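Please see the structure below; I have some questions.
With one protein chain held back, the other chains of the complex are shown just where they sit.
Letters A and B mark the chains in the order given here, with residues in each chain numbered from 1 onward.
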Amino acid sequence: MNKKSGTKSLFSTLIGKKMLMGLTGLFLITFLVVHCGINALIFFNDGGELFNKGAEFMGTNLLIRTMEIVLFLGIIAHIVDALLLTLSNNKTRIVKYAHQKPNANSKWYSRWMGLLGTLILMFLIIHLKHFWVISRFTDHIAHSELDKLPGQETMFAEMKEIFENPMVVLLYVAAMVSLAYHLMHGFQSAFQTMGWNHPKYTPAIKKIGFWFSIIIPFVFALMPIALHLGIIK
Amino acid sequence: MKFNLKIWRQKNAQAAGKMVDYTIENINADMSFLEMMDVLNEQLIRKGDEPVAFDHDCREGICGMCSMHINGRPHGPLRGTTTCQLYMRNFTDGETIFIEPFRANSFPIIRDLVVDRSAFDRIMQVGGFVSVNTGQVQDANNIPVNKADADLAMDAASCIGCGACVAACKNASASLFVSAKISQYALLPQGRIEAQERVLAMVNQMDEEGFGSCTNTGACEAECPKGISLTNIARMNREYYVASIS
Partner (left out) sequence: MSVLDSKIPEGSLENIWSDYKSHVKLVNPSNKRKLEVIVVGTGLAGASAAASLAELGYKVKAYCYQDSPRRAHSIAAQGGINAAKNYKNDGDSVFRLFYDTIKGGDFRAREANVYRLAEVSASIIDQCVAQGVPFAREYGGLLDNRSFGGAQVSRTFYARGQTGQQLLLGAYSALSRQIGLGNVEMFSRHEMVELVNIDGKTRGIIARDLKTGKLERHFGHAVVLATGGYGNVFFLSTNAMGCNVTAAWKAHKKGAFFANPCYTQIHPTCIPVSGDYQSKLTLMSESLRNDGRVWVPKKQGDKRKAIDIPEEERDYYLERKYPSFGNLAPRDIASRAAKEACDDGRGVGESGLAVYLDFADAIKRLGKEVVEARYGNLFDMYKHITNEDPYKLPMRIYPAVHYTMGGLWVDYNLMTTVKGLYATGECNFSDHGANRLGASALMQGLADGYFVLPYTIGDYLSGEIFTKSISTDHPAFVEAEKAANDRIEKLLSVNGNRTVDDFHRELGKIMWDYCGMARTAEGLIKAKGLLSQLREDFWKDVKVTGSANELNIDLEKAGRVADFIELGELMVNDALQRNESCGGHFRVEYQDEGEAKRNDDEYAYVSAWEHKGVGHEAQLHKEALVFENIKLATRSYK
């Protein structure tokens, strides 16, 4: 058998690239938990007080700020890796089938991860512009209602303002639907790619993945809706 | 029964191919799909036309030679079945049936529905074996194997190498085929000795042959005539990571 020395390095093979997809995907999933948790503070319906505190913590804590860089690197890696994989996968079947019934053997969203991911990316750009850019690179955001300077808004107030536009709400909800389907496949797929498949635990992972993919995007989607409808004041 | 057939005809590897329409009548429901193809071919020959070339041999679902993408699915509409074990009773009278070759760049077409699957052989040649020479071995019962592992190894070893996994996969990935072989040996003490070299070599060759990556859609498992499980792919990945970093 060929000696190990002749073989490629881990990330130059397709499996290695998939491993990177899985790892970054799982990392982004943990980010979703944190993000969703902080944002869900608005549901205390205390005029955004708790939420603004959370936002301040996220904006000032050193560890969080460091992780923010790691997060961006993770997103970029996830995207670039997906792009590389897609480019190479697009070359594997030049002549297509005249007739195909892919739904007979797989779920549509498992085959459209790239598209779902692209939708999420597009949303992400808008979303970052809405909140992250102004909070990090402008003086527009105040930490709380109390120490607000003229022309400043709290994060909570900013949110309320942005979600007054029904088109934005619609966009956010649609993006969360994309995210739900992306997660529906991605969550359990990441485990499978990492090789964590076991007759005892895999059914549980799949179940958790399923509910995770529904609950997290649902909670996210609820926020613009609730703010828009004025349920949260 | 009567059927409208749309069959991919391609004279040779270089020629351009196209779907050609045929009508076939008086088909018995108990005929196998390939027997229906035989009837069509005999009719074509009688007319002086060239028969549709397709691969087939054992016609009992074990040699893995038959291929064909039928009505949008490798090996046709029935789960857990090779094309040769498909019967016309599985179709409805008057139906239009699309018959295409397995499509993947790594499986170039030789003629009509016949494709070249030698890429699988080449993957096997770099590591799909235990390196023992004839005669240099110990008594069989000196290698006890846990029954559960032996059964799992047997599950993986049932792969017939037909290529339906590749044909079904949106990326034309060969992961199911390769992982089945890697799993069989990884689960047995005989195969453990060179498990790391094996997985590195076979995964490497799989990429060299131009197969795509696994994106866990599960299409391969669903279309596999032998029901080879996705857990094998997870095992291959595990084996591969460990081998790469150790």
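What we mean here is this: contacts are C-beta pairs under 8 Å (C-beta built on N, C-alpha and C of every residue); 3 or more make two chains touch, one makes a residue touch a chain.
Predicted model only: the values in this text are computed from it and were never measured.
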{"item": "Residue in contact with the excluded chain [from B:Ala153, B:Val199, B:Cys224 or B:Ala243]", "value": "B:Ala153"}
{"item": "Residues in chain B touching the chain absent from view", "value": "11-12, 28, 30-32, 34-35, 38-39, 41-42, 44-46, 48-51, 53, 55-65, 80-81, 85, 87, 89, 110-111, 114, 116-118, 120-121, 124-135, 137-141, 143-147, 150, 153-154, 157-158, 160-161, 184-185, 188, 190-191"}
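Here, only the chains that are shown with their structure count from here on.
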{"item": "Chain A - residues contacting chain B, complex", "value": "1-4, 6-10, 13-19, 85, 88-89, 91-102, 104-107, 110-111, 113, 185, 188-189, 192-197, 199, 202"}
{"item": "Residue numbers on chain B that touch chain A, as the complex places them", "value": "6, 8, 19, 69, 71-73, 77, 98, 100, 103-106, 126-127, 129, 131, 168, 170-173, 194, 196-198, 200-201, 203-204, 206-207, 210-219, 222-223, 230-231, 233-241, 243-245"}
